[in-house]
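Provided herewith is a single structure, encoded as structure tokens, for subsequent inquiry.
Up next is chain A:
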Amino acid sequence: MTTTNERRQEYRNLFKQNVEKRLLVDKAVRIVVFACVIIAIIPLGSILVEVFKNGISAISYEFLTETPGSIGSGEGGIGPAIQGTLIIIGLSSLIGVPIGVMSGIYLSEYGDNRLARSIRFFNDVFMEFPSIVLGIFAFLVIVLILGHFSVWAGAFALSLIMFPIVARTTEESLKMVPITYREAGTALGLKKWVITFRIVISAAKSGMITGILLSVSRIGGETAPLIMTILGSSQFFSSMDVPMDALPLRIWRLSLLPYDSAQLQGWGSALVLIIIILGINLGVRYFFANRKNGILGQLVKKGIHAKN
Partner candidate 1 sequence: MTALSVKPSDVAIKESLDTVIDSEKYKMIAENVTISYDKVPAVKNITMKFKEKSVTALIGPSGCGKTTFLRCLNRMHDMTKNASVTGKVMIDNIDLYDKSIDPIYHRRKVGMVFQKPNPFPTMSIYDNVTAGLKLNGVRDKKILDEIVEDSLKMAYLWDEVKHDLKKSAIELSGGQQQRLCIARALAIQPEVLLMDEPASALDPIATQKIEETIMELKKEYTIIIVTHNMQQAVRVSDYTGFMYLGDLIEFRETKKLFTDPKHELTAKYVQGQFG
Partner candidate 2 sequence: MTRLIDPSLQKLSFIMGEMGDMVVESISLAIDSYLDGTNTMDQVHKLSNSIRSKYYEVEDLTFDMLLKYQPVADDFRFIRSSTEISYAFSRFGRYAYDITQVRDLFGDVSECTNASLIESTKKVKHMIKEAVLSFAELDVRKAIKIREDEQVIDRIYKERLPRLIESNNTKCALAEALLLRYLERIGDHAVFMSDAINYIVTGKHRPSEERIMSHTKQQ
């Protein structure tokens, strides 16, 4: 022992003594951080309040189910738009989610080579593409070739937006599953695809679903790609080869009209869109979190036990 007790005491005296001042600084920082959060939330909160305030009076059974009336009359509703949004989200998911998930699985489980690295890079670039560019691409590839606007084109464009998000989040969720579970599966003599699909995905479910919901929320509000692909219409869905309406398009159209009634309907549509997106999110989360066997519920329970 070369350090004597006196020297140790000297070291102790070096520590900052101004405890009160530092506690104050601590508090101040906490307040500043909290304030920043509030500042960030206030606009979001006020948007919700604004939309609710302005749109609630437009909501009625008629509003939700009927086709739009003549421009400026204030009659009719946004039925086709609601239907259209649900259809386009569903179709895009049908295309984008499986492809995205499979890509994510490839990148995570089989992707330790140069090809995978380049795919990953392009995936990240793709995620940042302006959606209008993707819309134009869909326009060129489908609308121009087929000669008309269609639901196919819209679903295609939106799936292009979905797919990189889903791929990325799937890959990250799968990578978060500790390698030890894969090893256990290998040691049991299971084939790789069995391990991936029955064990790893099972454990990564929560993260994957979050990613999928994220992408659904994203495309639910996309407007630009829809302009160039499904164009919008005033009729309910009739076939895949013709234009269709969707809430973002309807909101856009309504908000450009100079009539007060149109404005009101615009607010109402915005409210409906927000409620739909929120609903999808909460619904899926609630469903998965509360299932007895769900990993989320289990981890929550275990977390509570651990704290005790």
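Just so it is clear, contacts are C-beta pairs under 8 Å (C-beta built on N, C-alpha and C of every residue); 3 or more make two chains touch, one makes a residue touch a chain; residues count from 1.
A word on the picks: all candidates are chains of the complex that A comes from, given by their letters.
Everything numeric in this text was worked out from a predicted model, so none of it was measured.
**Student:** Number, please: which of 1 or 2 touches chain A in the complex?
**Tutor:** Candidate in contact with chain A: 1, the rest do not touch it.
**Student:** Touching residues of chain A toward candidate 1 in the complex: what are they?
**Tutor:** Interface residues on the chain A side: 112, 178, 180-191, 194, 198-199, 202-203, 205, 293, 295, 298, 301-302.
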